[in-house]
Each structure stands twice: as structure tokens, then as C-alpha cells.
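What you see is the complex with one protein chain gone and the rest in place.
Which chain is which? They are A and B, in the order written, and residues in each are numbered from 1.
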Amino acid sequence: MSTIVTLPDQQDARLPKLSYLNSEYGLKSWLLTGDHKRIAMLYLISITFFFFVGGAFAGLIRLELLTPLPDLVASDTYNKLFTMHGVIMIFLFLVPSVPATVGNFVIPIMVGAKDLAFPKINLLSWYLYVAGACFLVFALLNGGVDTGWTFTTPLSTHYLNTHVITAAMGVFIAGFSSIFTGLNFIVTIHRMRCPGMTWFRLPLFCWSHYAASILMVLGTPVLAITLVLVMLERTIGIGVFDPTKGGDPLLFQHLFWFYSHPAVYIMILPGMGVISEVISTFSRKRVFGYTAVAFSSVAIAVFGFFVWAHHMFIMGVSNYSALVFSLLTMLVAVPSAIKIFNWAATLYKGSITFETPMLYAFGFMGLFTIGGLTGVFLGSLGMDIHLTETYFIVAHFHFVMVGGMLMAYLSGVHFWWPKMTGRMYPESMSQLAAVTTFIGFILTFFPQFIVGYLGMPRRYHAYPPEFQVLNVLSTAGASVLGIGYLLPMLYMPWSLKYGKIAGSNPWQATGLEWQIQSPPLTENFVDIPIMDHEAYDYDWLAHKTEHEVTTVG
Amino acid sequence: MTASTPVAHEHHVVGPKIYLTILVALLVLTATTTGAAFINMGVFSPIVALGIACLKAVLVILFFMHIRYSSKVMMLTVGAGFFTFLVLITMTLSDYISRNWGLW
Partner (left out) sequence: MDSHAIATEHGEHELHDEEHPAYLRHHFVTVDQQRETASFGMWLFLLTEIMFFGGLFMAYLLYRNWYYDAFVAGSNTLGIALGTTNTAVLILSSFTMAMGVYSAEIRSRKGLLTSLSCTILLGLVFLGIKSVEYHEKYVEHHIPGASFSVEDFVHPSDKRDVPLAPDMAQHAQLFFFLYFAMTGMHALHMIIGISILFVLLYQAYHGAYMNGHTSTIDNFGLYWHFVDIVWIFLFPLLYLISRHPLK
């Protein structure tokens, strides 16, 4: 199979003498760093850890669902399993996944700056993430939370004895981590661009992160105050969400989903940014319709604020309100679709090669499209009445979040791994992992669309026996999926020591980050660059590398 | 100065005279809003009260917080914040207000 990978001659290749990894030694130099690249690495380690914790919960859920009877765990325990799975996967994995790891690492370099606008706030973000995670681990180890990740009132405020407040505190703190990351990105992209780097020369990765950051900054605080109200309601019991005291439980849901819907765009937009970069690089073609993709990213962010009550159609909102939100939901699907069309058009007549990041990107294109289209089904009021709170919803969001976002995350980590570490991972292993993941994913989640459509409710650990076959298929798929996710845990660390030396631009990609050494210097650039060409300018790259000898460091 | 470098803002120093004027305006508006609370204006009472509050906030934002002398980006940023707040309020209230309208 052809490949565009171009590595330096491995006989004499060495990693650069000086890079951000060896510029300083010692634990303190990592824990008190201001270097965005080191902070990205800190995040990478923490996020990976929590991904597997969340994954373990998923494994237990699927184990229980092998049989129709509630025979593995007690009901309360099962509630705790899916709650912790959701809370950890969303707040400790998906929300920070691409922005905090790849975004932190690459955005300053992409805009031509020496660091993010606020390096200390960046470090604070990581500590807030860890603090929030500690609260959640504490809640977990002390019996868990069983409210569902949605903390719906009045269940969470009045009817449970579990550690709701601790968990809410954890999410509250982790939310501020997200806010500060977004704040940093917005200011960096506005103010730290190098000379010549106009908005429309930025890689689309930056546009996606800019849009996601707007959502982080404006949406997350509403979640924060909502959790504060839940905590106050639990402790003092004022009645703000209590019907018996005149409160309205739906007020909680309005405030909660006002954040949590934009949250799904916070999660997916950075992944879409990765896909733009990867699809362009591995088809050797500029992204089709740069402006459309850029504006679509911002449009998704803006419209994302107008649709939250589509999570509440059966909860008691007025019919008129439901109608308006349903119509607006149809609207928000359009920019996402525009992006898919543009990526497909990028592929058309491109020189496509199938390196691992591209395999994940293809997975994204297909699976996100299916997930997104089923989202449109759910946005129609009539359909939603029947499909909501069933496994159809579970399948929908796993298609977009796991089939979409997680694949995009893996694509991004593989794509920028050579830049972050200076090493290549073993290609055949990684391609195997990508294919395994894809197959495992479809086997796990496609049956869930069917079983949900047939009526199996979500968040139940017992179900009518006629659904067992589909559930068994789903669990079987989950095992395959698990293997697919575990494989990178084996070969990525392996590559740190034994992987081929990557050189600065193994993918022959455009973008400022590929013009500097791998791994980069602490200050990224010796002199601030001057940007004189458009994004995805492969002609410029060809011209530049015409007479060049590939050296390292 | 290249295409991407934002127009450097001369660091505009706002003087005490302006601050004093705004202070007096704000105090007068405070007295007005307190006084207006004792007048029965029916449905206009909350509108007047909120209107005066908005006016005071605008004065603080424009002059004490220097937005009057800041770049368009800053103005847009402030606008975006209030816009999002308004979306939260109006779209949530639209649910509550329309609940009594019955089933079509």
C-alpha cells in the first residue's frame, strides 16, 4: 500500500539534542511548568487513565446486560455504574480530550506563538481537572453516585442517599478547568497570531477550537450555577426544584441542558478540527470550501445554544416551546452536514493514502454521519416521543461521541504523536487497532439502535428476553472494541523507546507545527515566523522541500 | 504592521472628570429608581426599574470599564456575553409563558 510517510534515514537519525522534553528535568519542572506542550502531556496521561476507568464501567454495564435478568449487580449498583460511566467519560474524558491534549500542544504552534496567552492559567486548568477528578474518585470509592450523569431533579435532590454533592463538586471544579482552557484558546487565537497569519490562513483546527472555546466559556458557567443550586437544595432544602414547595424540577433541566447541549458541541468540534487536518494531509489536497467549514464551526457553536430543550420534549415543556426547539434542532444539523460534504469533496480526486490517522478519519466520517442523522430523527417531536429514553438515544450519542469523537481523538493523537514525541508508532499494529475499533464499534452499538427502536428502555438492567440476542451481540462487540482501545496502550509506550525517528514532517503536511523539529523546542520557534501562504498550501510545501535534505534537530 | 497585527490601541487614559460625571449620573439614577418604586406604574414598574438598571450598567461598562475606548472585538465580546444571557432567559421563559396556552 502506498504511503506518504517520509522519514529521515534511520541509520543516522537521532532525536534532537534539545527539546521541550529534556530542556528541564525533575518532577517539579513538570508539575510547575508553564510550557503548553508539557501541560498537554500531563493531560494526556490523566485523560487516558480516566478513559480506562470509564471504560471499565462500560464493561461492567455490558456484562450485566448479557442476560435479561438483573443478575450481576443490584439495581442501585447498576445505576451507579451507568452514572459513573457517563460522568467520567463526559467530564473527565470527552470534554478535555482533544482541546486539552492536542489543542494545548498544537494551537500555539499553529498560530505561530511561543506559548498560549496565559501559561499559568493553562497549568491551573490541569490542576482543576485533577482536583475535580479527585472529588469524583472520592465519590466513587465511597459508594458512588446513582443519579445518572444528568443529575435530574427531584431524584438527585430529594430521593437519594449517595454522594451527589461530592460528585457535583467534582464536575463543578472540572468545569472551571474547561472554562479556563477555552478562555486561553480564544485569547491566543485572537491576539497571538504571528505576522501574516490572518484568520483565513489559520488551520481549520484552530477555527474548530475557537468555536468550541466560545461554548466552553459561555455555557459551562450555567452548569456550575445549576450544580450549586442542586447542592444547596440537597443541604438546605429550599424548594427551588421541589414541587412540594412550589419549585419546578423542569427549571433544573432547562439550566442543566442549556450547558449540556452545547457541551456535545464542545466535545465534537475539536474532533472535527482534527478531521479537517487529517483528511487534507492524507489526500494531499486543501480542504474543500475552507470558508464554509470555518463558518460552519462557528455556526454550530452559535446555533448550539438555541436547541437545548430537545432533551426535554417529554418532560413537560409546553407544546409551542417543543415545536420551536424542534425546528431549531433541524437547523443545527445543517452546519455539521456542510462539513461532512466538504470533507467528502476534499477526498474527491485527492491522492488518498490509508495511514492510521486516515483510517480513523474514515471511521469518523461514516459513523458520525449515521449518528448525526439519527439525531435528526430524534429532533422530530413525533419520533422523539417514542425513541426518547430508549436505547436508540444511547446508540445515537455513542455513534457521535464514540464513533465520531473518540475516533477523531485517536486520529489526532496518532497524527500528532510524531510531533509530540519525535517517534513513529508501528504502522501495522496501529492500523490493526483502528480496524478492530471500527468493527467492534459497529457490533457494539448498531444493535442498540434496533433494540431501542423495538422499545428497550435505557438505564435499565433488566429487559424482556426477546431483546437478549441483540444485547449479546452488543456485549460481544464491546469486547472487540475494548481490545481495539487497549492496543494503542501497548504500542504507543513501546514507540517511545523503539519507534522510528520521525523527523519534523513525516506526513509531508502543511502547517507551522510541521516546519519545526519533533519534538519541538520549549519556545517552539527560535524566531517568530512570518506566515506568507494560505492554509493547506501543498504547492508551497512542494516548492519548499524541492531541494531539501531531510535532517533532524 | 502586517495583516494580522491588530491596530494597536493608543492607551487611552480616561480622566477624573469623566469618572466624576458618571458617578453623579449613577447616583442620580439610583435615587430615581428608588423613588420610582413608590409610584404605581402598573405593568411599567418593572420595565422602568430594569430600564434604569440597564442604563446604569451601560454607563459603568462604557466609561468605568473603558469599553467606549476599546476595540470592536471587545465590544463584540461584551455583546456576545449579554446576548447569550438573554437567550437563556427568553427561551426558557418562552416555555413557561406558553404552558398556559393549552394544547394548540
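The definition used in the following text is that contacts are C-beta pairs under 8 Å (C-beta built on N, C-alpha and C of every residue); 3 or more make two chains touch, one makes a residue touch a chain.
All values derive from a computational prediction rather than experimental measurement.
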Sites on subunit B contacted by the missing partner chain, in the whole complex: 6, 8-9, 11, 13-16, 19-20, 22-23, 26-27, 30-31, 33-34, 36-41, 45-46, 49-50, 52-53, 56-57, 60-61, 63-65, 70-71, 73-74, 77-78, 80-82, 84-85, 88-89, 92-93, 96
Residue numbers in subunit A that touch the chain omitted from display: 108, 112-119, 121, 179, 183-184, 186-187, 190-192, 217-222, 224-226, 229, 232, 236-240, 245-248, 251, 254-255, 503-505, 512, 515-517, 520-521, 523-532, 548, 550-553
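We take it that only the chains that are shown with their structure count from here on.
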Chain centre separation (subunit A, subunit B; CA means) in Å: 36
For the subunit B and subunit A complex, residues of the former touching the latter: 2-6, 73, 80-81, 84, 87-88, 91-92, 94-96, 98-99, 101, 103-104
For the subunit A and subunit B complex, residues of the former touching the latter: 190-191, 193-199, 214, 218, 222, 250-251, 254-255, 258, 305-306, 309, 317-321, 324, 530-531
